[in-house]
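One chain of protein is taken out of this complex; the other chains stay put.
Chain IDs A and B follow the sequence of writing; residue 1 opens each chain.
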Amino acid sequence: MLFRQPSELVNPLAFFTLVGSLFPLALGTQPDFLRASAPGLLWVSALLAVLLSLEGLFRSDFDDGSLEQWIVSPNSLAILSLAKVSANWICTGLSLVVLAPVLALMLGLPGYCLPALMLSLLLGTPILSLIGAIGAALTVGLRRGGVLLALLILPLYVPVLILGCGAVEASLQGLPITAHILWLACLTVLAITLTPFAIGASLSISVTE
Amino acid sequence: MSSFISSLAMGGHGGYVWTAYGLCIFLMLLNVVLTFMARRRYLDQLSKRRQREASR
Partner (left out) sequence: MNWVWLHKWGSPKWFYALSGRYLPWLTITSVVLLTVGIVWGLFFAPPDYQQGNSFRIIYIHVPAAILAQSIYVMLAVAGAVGLIWKIKLADIALRQAAPIGVWMTVIALMTGSIWGKPTWGAYWVWDARLTSMLILLFLYLGVIALGQAITNRDNSARACAVLSLVGVVNIPIIKYSVEWWNTLHQSASFSFTQKPAMPTQMWFPLLLTVIGFYCYFGAMLFMRMRLEVLQRENGSQWSTTEIDRLIGEHK
(Lines give C-alpha, C1' and ligand atoms only; values in the text may rest on other atoms or scores of the structure.)
Protein backbone atom coordinates (compact mmCIF):
# COMPACT_ATOMS: atom_id res chain seq x y z
CA MET A 1 0.00 0.00 0.00
CA LEU A 2 2.69 2.44 1.05
CA PHE A 3 4.81 1.68 -1.99
CA ARG A 4 2.16 3.11 -4.29
CA GLN A 5 3.41 6.52 -3.29
CA PRO A 6 7.19 6.51 -3.61
CA SER A 7 7.38 10.00 -2.14
CA GLU A 8 6.29 8.64 1.23
CA LEU A 9 9.35 6.42 1.24
CA VAL A 10 11.79 8.88 -0.31
CA ASN A 11 10.84 12.09 1.51
CA PRO A 12 11.85 11.07 5.04
CA LEU A 13 15.08 9.55 3.73
CA ALA A 14 15.93 12.68 1.77
CA PHE A 15 15.08 14.72 4.84
CA PHE A 16 17.34 12.54 6.98
CA THR A 17 20.32 12.98 4.65
CA LEU A 18 19.61 16.67 4.24
CA VAL A 19 19.50 17.38 7.98
CA GLY A 20 22.55 15.21 8.46
CA SER A 21 24.50 17.21 5.88
CA LEU A 22 23.34 20.56 7.26
CA PHE A 23 25.23 19.97 10.49
CA PRO A 24 28.74 19.93 8.95
CA LEU A 25 27.83 23.12 7.07
CA ALA A 26 26.75 24.76 10.31
CA LEU A 27 29.37 23.39 12.66
CA GLY A 28 32.42 23.24 10.41
CA THR A 29 34.25 20.19 9.20
CA GLN A 30 36.97 19.54 11.79
CA PRO A 31 37.10 15.71 11.66
CA ASP A 32 37.55 15.18 15.40
CA PHE A 33 34.65 17.40 16.34
CA LEU A 34 32.37 15.90 13.71
CA ARG A 35 33.23 12.37 14.78
CA ALA A 36 32.53 13.20 18.42
CA SER A 37 29.17 14.75 17.62
CA ALA A 38 28.15 12.22 14.95
CA PRO A 39 26.09 9.95 17.27
CA GLY A 40 23.94 12.85 18.41
CA LEU A 41 23.60 14.33 14.92
CA LEU A 42 22.57 11.00 13.41
CA TRP A 43 20.03 10.28 16.12
CA VAL A 44 18.48 13.75 16.04
CA SER A 45 18.20 13.57 12.25
CA ALA A 46 16.61 10.11 12.45
CA LEU A 47 14.18 11.31 15.10
CA LEU A 48 13.09 14.28 13.01
CA ALA A 49 12.75 12.12 9.90
CA VAL A 50 10.46 9.70 11.74
CA LEU A 51 8.46 12.62 13.09
CA LEU A 52 8.06 13.99 9.58
CA SER A 53 6.84 10.68 8.21
CA LEU A 54 4.25 10.31 10.97
CA GLU A 55 2.31 13.47 10.31
CA GLY A 56 0.43 11.93 7.43
CA LEU A 57 0.20 8.45 8.95
CA PHE A 58 -3.58 8.37 9.43
CA ARG A 59 -4.43 11.40 7.28
CA SER A 60 -5.58 9.67 4.10
CA ASP A 61 -7.48 7.01 6.07
CA PHE A 62 -9.18 9.78 7.99
CA ASP A 63 -10.09 11.74 4.87
CA ASP A 64 -11.58 8.85 2.93
CA GLY A 65 -13.45 7.43 5.91
CA SER A 66 -11.48 4.18 6.29
CA LEU A 67 -10.88 5.01 9.93
CA GLU A 68 -14.61 4.79 10.58
CA GLN A 69 -14.55 1.38 8.91
CA TRP A 70 -11.76 0.37 11.29
CA ILE A 71 -13.83 1.33 14.29
CA VAL A 72 -16.94 -0.60 13.23
CA SER A 73 -14.91 -3.58 12.01
CA PRO A 74 -14.81 -6.65 14.26
CA ASN A 75 -11.01 -6.56 14.44
CA SER A 76 -9.52 -4.92 17.46
CA LEU A 77 -8.50 -1.34 16.85
CA ALA A 78 -5.21 -1.95 18.64
CA ILE A 79 -4.23 -4.74 16.21
CA LEU A 80 -5.20 -2.67 13.19
CA SER A 81 -3.19 0.32 14.36
CA LEU A 82 -0.22 -1.90 15.17
CA ALA A 83 -0.37 -3.23 11.61
CA LYS A 84 -0.56 0.28 10.21
CA VAL A 85 2.40 1.48 12.25
CA SER A 86 4.46 -1.60 11.34
CA ALA A 87 3.88 -0.90 7.66
CA ASN A 88 5.00 2.68 8.19
CA TRP A 89 8.03 1.58 10.17
CA ILE A 90 9.17 -0.85 7.45
CA CYS A 91 9.07 2.06 5.05
CA THR A 92 10.81 4.71 7.12
CA GLY A 93 12.47 3.17 10.16
CA LEU A 94 13.96 0.20 8.40
CA SER A 95 15.18 2.27 5.47
CA LEU A 96 16.73 4.72 7.92
CA VAL A 97 18.64 1.83 9.44
CA VAL A 98 19.97 0.95 5.99
CA LEU A 99 20.79 4.54 5.05
CA ALA A 100 22.35 5.58 8.38
CA PRO A 101 25.79 3.96 7.81
CA VAL A 102 26.28 6.01 4.65
CA LEU A 103 25.65 9.25 6.49
CA ALA A 104 27.69 7.99 9.44
CA LEU A 105 30.75 7.47 7.22
CA MET A 106 30.25 10.96 5.74
CA LEU A 107 30.37 12.35 9.28
CA GLY A 108 33.56 10.43 9.94
CA LEU A 109 32.22 7.79 12.31
CA PRO A 110 34.67 4.86 12.27
CA GLY A 111 33.49 1.55 10.81
CA TYR A 112 33.51 -0.33 14.11
CA CYS A 113 30.68 1.91 15.36
CA LEU A 114 28.32 0.99 12.55
CA PRO A 115 26.90 -2.19 14.15
CA ALA A 116 26.05 -0.25 17.30
CA LEU A 117 24.47 2.52 15.25
CA MET A 118 22.37 0.14 13.16
CA LEU A 119 21.33 -2.01 16.10
CA SER A 120 20.31 0.98 18.19
CA LEU A 121 18.33 2.45 15.28
CA LEU A 122 16.75 -0.94 14.59
CA LEU A 123 15.50 -1.13 18.18
CA GLY A 124 14.84 2.57 18.65
CA THR A 125 12.92 3.59 15.53
CA PRO A 126 9.95 1.25 16.25
CA ILE A 127 9.50 3.07 19.58
CA LEU A 128 9.65 6.40 17.78
CA SER A 129 7.02 5.26 15.27
CA LEU A 130 4.72 3.79 17.93
CA ILE A 131 4.81 6.75 20.31
CA GLY A 132 4.55 9.14 17.39
CA ALA A 133 1.49 7.28 16.13
CA ILE A 134 -0.32 8.17 19.36
CA GLY A 135 0.30 11.83 18.62
CA ALA A 136 -0.65 11.37 14.97
CA ALA A 137 -3.89 9.66 16.00
CA LEU A 138 -4.76 12.44 18.45
CA THR A 139 -4.09 15.22 15.93
CA VAL A 140 -5.45 13.55 12.77
CA GLY A 141 -8.69 15.55 12.76
CA LEU A 142 -6.99 18.90 13.23
CA ARG A 143 -6.21 21.36 10.47
CA ARG A 144 -2.69 22.24 11.56
CA GLY A 145 -1.51 19.17 13.39
CA GLY A 146 2.15 19.39 12.42
CA VAL A 147 3.64 21.66 15.08
CA LEU A 148 1.24 20.32 17.69
CA LEU A 149 2.35 16.75 16.87
CA ALA A 150 5.97 17.74 17.45
CA LEU A 151 5.10 19.42 20.75
CA LEU A 152 3.16 16.38 21.94
CA ILE A 153 5.65 13.65 21.16
CA LEU A 154 9.16 15.10 21.11
CA PRO A 155 9.35 15.18 24.94
CA LEU A 156 8.38 11.50 24.96
CA TYR A 157 11.28 10.72 22.62
CA VAL A 158 13.89 11.73 25.20
CA PRO A 159 14.63 8.26 26.63
CA VAL A 160 15.10 6.72 23.18
CA LEU A 161 17.37 9.57 22.15
CA ILE A 162 19.48 9.22 25.29
CA LEU A 163 19.80 5.45 25.03
CA GLY A 164 20.41 5.43 21.28
CA CYS A 165 23.07 8.13 21.37
CA GLY A 166 24.55 6.52 24.46
CA ALA A 167 25.00 3.21 22.66
CA VAL A 168 26.77 4.80 19.68
CA GLU A 169 28.94 7.00 21.90
CA ALA A 170 29.91 4.03 24.05
CA SER A 171 30.96 2.09 20.98
CA LEU A 172 32.92 5.12 19.76
CA GLN A 173 34.88 5.05 23.01
CA GLY A 174 35.35 1.30 22.78
CA LEU A 175 33.04 0.57 25.71
CA PRO A 176 30.49 -2.29 25.81
CA ILE A 177 27.04 -1.35 24.53
CA THR A 178 25.08 -4.30 25.95
CA ALA A 179 23.38 -2.29 28.70
CA HIS A 180 22.13 0.41 26.31
CA ILE A 181 20.92 -2.14 23.79
CA LEU A 182 19.13 -4.24 26.41
CA TRP A 183 17.36 -1.18 27.79
CA LEU A 184 16.35 -0.13 24.30
CA ALA A 185 15.05 -3.64 23.60
CA CYS A 186 13.11 -3.51 26.86
CA LEU A 187 11.51 -0.21 25.85
CA THR A 188 10.73 -1.60 22.40
CA VAL A 189 8.83 -4.53 23.90
CA LEU A 190 7.02 -2.19 26.28
CA ALA A 191 6.07 0.13 23.43
CA ILE A 192 4.81 -2.71 21.23
CA THR A 193 2.59 -4.05 24.02
CA LEU A 194 1.19 -0.79 25.38
CA THR A 195 1.06 1.86 22.67
CA PRO A 196 -1.38 0.09 20.29
CA PHE A 197 -4.12 0.50 22.89
CA ALA A 198 -3.36 4.20 23.28
CA ILE A 199 -3.31 4.59 19.48
CA GLY A 200 -6.65 2.80 19.21
CA ALA A 201 -8.24 4.93 21.92
CA SER A 202 -6.87 8.11 20.31
CA LEU A 203 -8.19 7.10 16.90
CA SER A 204 -11.68 6.47 18.23
CA ILE A 205 -11.63 9.89 19.93
CA SER A 206 -10.50 11.65 16.76
CA VAL A 207 -13.05 9.88 14.56
CA THR A 208 -16.07 10.68 16.72
CA GLU A 209 -15.39 14.39 16.40
CA MET B 1 19.04 47.55 62.90
CA SER B 2 22.35 46.71 61.26
CA SER B 3 21.90 43.07 62.22
CA PHE B 4 18.55 43.13 60.43
CA ILE B 5 20.12 44.56 57.27
CA SER B 6 22.95 42.06 57.36
CA SER B 7 20.42 39.25 57.72
CA LEU B 8 18.69 40.59 54.59
CA ALA B 9 21.99 40.51 52.70
CA MET B 10 22.43 36.85 53.63
CA GLY B 11 26.18 36.85 53.31
CA GLY B 12 26.19 38.05 49.70
CA HIS B 13 23.56 35.57 48.55
CA GLY B 14 20.67 37.89 49.38
CA GLY B 15 20.15 38.95 45.79
CA TYR B 16 19.59 35.40 44.64
CA VAL B 17 17.36 34.42 47.56
CA TRP B 18 15.19 37.52 47.37
CA THR B 19 14.83 37.35 43.58
CA ALA B 20 13.76 33.72 43.82
CA TYR B 21 11.24 34.39 46.59
CA GLY B 22 9.96 37.52 44.88
CA LEU B 23 9.38 35.77 41.56
CA CYS B 24 7.74 32.78 43.24
CA ILE B 25 5.34 34.84 45.33
CA PHE B 26 4.60 37.16 42.40
CA LEU B 27 3.66 34.22 40.17
CA MET B 28 1.54 32.59 42.87
CA LEU B 29 -0.37 35.81 43.51
CA LEU B 30 -0.67 36.46 39.78
CA ASN B 31 -2.48 33.13 39.46
CA VAL B 32 -4.96 34.09 42.15
CA VAL B 33 -5.56 37.54 40.65
CA LEU B 34 -6.04 36.17 37.15
CA THR B 35 -8.60 33.66 38.41
CA PHE B 36 -10.52 36.36 40.25
CA MET B 37 -10.43 38.56 37.15
CA ALA B 38 -11.76 35.75 34.98
CA ARG B 39 -14.65 35.23 37.40
CA ARG B 40 -15.36 38.94 37.54
CA ARG B 41 -15.36 39.17 33.74
CA TYR B 42 -17.79 36.28 33.44
CA LEU B 43 -20.18 37.76 36.01
CA ASP B 44 -20.02 41.20 34.37
CA GLN B 45 -20.77 39.64 31.03
CA LEU B 46 -23.79 37.80 32.45
CA SER B 47 -25.16 40.83 34.29
CA LYS B 48 -24.85 42.96 31.15
CA ARG B 49 -26.67 40.32 29.15
CA ARG B 50 -29.43 40.21 31.74
CA GLN B 51 -29.84 43.98 31.71
CA ARG B 52 -30.12 43.89 27.93
CA GLU B 53 -32.75 41.19 28.12
CA ALA B 54 -34.67 43.03 30.86
CA SER B 55 -34.73 46.30 28.93
CA ARG B 56 -36.03 44.59 25.81
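General observations
Operating definition for what follows: a residue touches a chain if its C-beta (ideal position, glycine included) is under 8 Å from a C-beta of that chain, and two chains touch if they have at least 3 such contacts.
As the structure is a prediction and not an experimental result, all values here were calculated from the model.
Mapped onto chain A, the footprint of the missing chain covers residues 131, 134, 138-139, 141-142, 145, 148, 151-152, 154-156, 158-159, 162-163, 166, 187, 194-195, 198, 201-202, 205-206, 208-209.
Contacts to the hidden chain, counted on chain B, fall at residues 7, 10-14, 16-17, 19-21, 23-24, 27-28, 31-32, 35-36, 38-40, 42-43, 46-47, 50.
What we mean here is this: only the chains that are shown with their structure count from here on.
For this pair, chain A with chain B, the centres built from the Cα atoms lie 44 Å apart.
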